[in-house]
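Quick one: the structure is below, and I'll ask about it shortly.
Note that this complex is displayed minus one protein chain, with the remaining chains in position.
Entry: chain A
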Amino acid sequence: MIYLDNSATTKVHDDVLASFIQVNNQYYGNAASIHAMGVESNDLLTRARMQVAQLVYAEPENVIFTSGGTESNNFAFYGVAAASKHKGRHIITTAVEHPCVLEAAKRLQQQGYEVDYLSVNAQGVISLEELRDKIRKDTVLVSIMHVNNEMGAIMPIQQAAAIIHDNSRAVFHVDAIQSFGKLPITLADGPDIITISGHKIHALKGSGVLAMKKHVQIEPFIVGGGQEFGMRSGTVAVPQAVAFAKAARMAVEQMPAHAKTYSAWKQQLFQYFESLGDAVNVISPADGAPHIVSVGVQGLKGEILINALQKEGIIVSTSSACSSRQTKTSHVMEAIKVPQQYKDGVIRISFGANNTEADIQKFKQVFTHVMHQLKGEFVR
């Protein structure tokens, strides 16, 4: 089986899993306990936190371990909104965010916040002019994803940060779930808060991080025992945190090498899909993230393609795992105005650390085969 759905989730790296198991076996004390085992767990947790902090240029006390990307994004929205009520009730985000951002925005909207959604061009990128127009003195939160999960567009984070910070007191949140470990992203690039998810970088499901700058005012939305500096109560999952820290380090260390191979594969697939003529429309922008290739196939449902490829041992997804079970067209594909005839046949190929060159060759071969099967008139 060839797994090409790494933007949905990744396989845990063997070394990361080994750490996770070892921590569960050896350092299972509650990090908040005062006995020696607790202290040891807490020391280990501190080390993990320091490691993550260094990777994103945060202070350790501003790195909060969470249960994953969705919690981190929710936390950023509810936390910043709650802490800045006195400053205003205006939020800006984009039309192509992940549902866990859009739904959080929607809920705040129901609570009386005003939310503006930035549109994107055909490449999936926001307009900085529109951002400048929409930003207001009472904007409290701007949330822009770094890399779009469905098609890989890269948002201009640094420029956006400059505009936001020059024109408002808003907190700038960046959902870096798809970009961390693939593209450089740290707090030094301008965001005030960054979300990272563990299972997208070969760590465990159920682990994530919210890293923020020192000055950020945010209120916890999970309360209880006051763990994580009072920002996220609940017994800290030290094994997950350690696994996360290790996977994050490996992802950043391997980023240059991966960027090179992924880019080469992406280019290969671009050439391949373009050689198929009108039958396939490449949706991902050439200058997008190196690990995501989305295409629309004319006159076919994405779901059927997924099934046909799976039969041949290839795993890909429709535009995103979250929306793949829904029958309606994805909001991202609507937003970038994918031509009608391709809209229903979108599939996403996404690379990860376990893929090889042979996987890409095999994919091309199988895809050609499947296209013959499904579209008799398709001749090449």
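We adopt the following convention: contacts are C-beta pairs under 8 Å (C-beta built on N, C-alpha and C of every residue); 3 or more make two chains touch, one makes a residue touch a chain; residues count from 1.
Rule of thumb we're sticking to: contacts and distances are computed from a predicted model.
Visitor: Which of "Cytochrome C oxidase assembly protein", "Molybdate-binding protein ModA", "Putative ABC transport system permease protein" or "Probable tRNA sulfurtransferase" is the UniProt protein name of the chain not shown?
Guide: Checked against "Cytochrome C oxidase assembly protein", "Molybdate-binding protein ModA", "Putative ABC transport system permease protein" or "Probable tRNA sulfurtransferase": the hidden chain maps to "Probable tRNA sulfurtransferase".
Visitor: Please pick, from A:Asp43, A:Asp133 or A:Glu274, the residue that touches the omitted chain in the full complex.
Guide: Touches the omitted chain: A:Asp43.
Visitor: If the hidden chain were put back, which of A:Gln51, A:Gln240 or A:Ser284 would touch it?
Guide: Once the missing chain is taken into account, the touching residue is A:Gln51.
Visitor: May I ask which residue of A:Val242, A:Ile306 or A:Met371 touches the chain that does not appear here?
Guide: With A:Val242, A:Ile306 or A:Met371 as choices, the missing chain is touched by A:Val242.
Visitor: What residues on chain A make contact with the chain left out of this view?
Guide: Interface with the chain not displayed, on the chain A side: 19, 22-23, 34, 36, 39, 43-44, 47-48, 51, 242, 245-246, 249.
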